[in-house]
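The complex appears here without one of its protein chains, the remainder shown in place.
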Amino acid sequence: MRVWELYNYWIFILLMMIGFYTIIAKPNLVKKVIGLSLFQTAIFMFFISLGKVEDGTVPVAVSFATAYSNPLPHALILTAIVVSVSTLAVALAIIVNIKDAYGTIEEEEIHKAQED
Amino acid sequence: MEDQVILRIVAKLMIPFILVFGFYVIAHGELGPGGGFQGGVVLASAFILYGIVFDAQRMRMILPRGVSDALASAGVILYALTGLYSLFAGYRYLDYSPLKPSDAAIAESWGMTLVEYGVGITVAAVMVTLFNELVEGTVKKG
Partner (left out) sequence: MEDHLPVLLVVVPLFSALIAPLVGRGDKPWYVAMAATWSVFLLSAVLCARIYGIIGASGDPSAFISYAMGNWALPWGIEYRVDAFNALLLLIIAAVSAVVTVYARLSIAHEIPADRVNFFYGLWLLFFAGLLGVTVSGDVFNVYVLLEVSSLAGYSLVAMGKYLDRRALWASINYLFLGSIGASFFLLGIGYLYSATGTLNMADLSERLRSLHDSRTVVTAFVFLLVGLGIKMALFPFHIWLPGAHGYAPPIVSALLSGVAIKVGAYVMVRLLFSVLGIEFGFETLPTRPILLAFSSLAILGGSYLAIRQSSLKRLLAYSSVAQIGYITLGFTLANEDGLTGSFIHIFNHALMKSGLFLIAGIVVYRLGTSELAALRGLGRRMPFTMAGFTAGGLGLIGTPLTAGFVSKWYLVAAAIERGQSFLAAVILLGSLLAVVYVWRVVELIYFEPRPESSTQVREGPWSLVVPAWVLIGASLYFGVDASLSSSMARQAARALLGPG
């Protein structure tokens, strides 16, 4: 396969790394959480693109279909999306608590508050 | 936002349809795109829409905290009980055949429906709880 035929993988890796960079580099906690969400979503899309069969239609039983895409990655990703949403919920709950305890959600200000 | 006439009317029109659509998504999970989680979120979005457009306190009165907590557990307990029923009937855990031993296809359909409803109820309750908790500090008193 030529490199450009694998364009879906390139796109997902790019998205994944943008998300990863956001987690590491942005000081605001909510932006970090957005980066985490972006990172995980890119992984999900990668997974689903693995399941595509050439000339395959959606994996729902219909009369005119000749080939179906693989439904297993779809089922896996549904579960993984639920995990991702739960992680998002726990992260936001902790951030609300941090705001109550420290008064800020910027990483540097929290570190400064902890120095004292 | 209760003084916005358009929001109020459209919300009141849409909420029943959203609820029906949510149940549709849960019920048709085995035959098409959908399932417990997605349907549950749609169900919750109806309540959350009500809570956003009208007062979150009024939504609390419709769905009190104790009820949503109990529903959150009840849905997963329904799921677990379906599995345990198979266990006590002598089959493997989550084997749907004891629900109707004569017809495997119908038994699986029943089993999946029960399980999906369990998941849907839990997810809806949890999403509503999340909304309530996150909004708690900002609710206008009185």
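Note that the chains take the letters A and B in the order they are written out, and that residue 1 is the start of every chain.
In this text, contacts are C-beta pairs under 8 Å (C-beta built on N, C-alpha and C of every residue); 3 or more make two chains touch, one makes a residue touch a chain.
Every value quoted in this text rests on a predicted model; they were computed, and no experiment measured them.
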Contacts of the hidden chain among displayed chains: A, B
Of A:6, A:25 or A:90, the residue in touch with the unshown chain: A:90
Candidates B:4, B:57 or B:73 - the one touching the absent chain: B:73
Touching residues on chain B - with respect to the absent chain: 69-70, 73, 76-77, 80, 83-84, 87, 91-97
Touching residues (missing chain, whole complex) on chain A: 20, 23, 29, 32, 36, 39-40, 43, 46-47, 50, 72-73, 76, 79-80, 83, 86-87, 90-91, 93-95, 97-98, 101-102, 110, 114
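Methods note: only the chains that are shown with their structure count from here on.
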Complex contacts: residues of chain A adjacent to chain B: 58, 60-61, 78, 81-82, 89, 92-93, 96
Residues of chain B defined as touching chain A within the complex: 31-33, 35, 37, 130, 133-134, 137
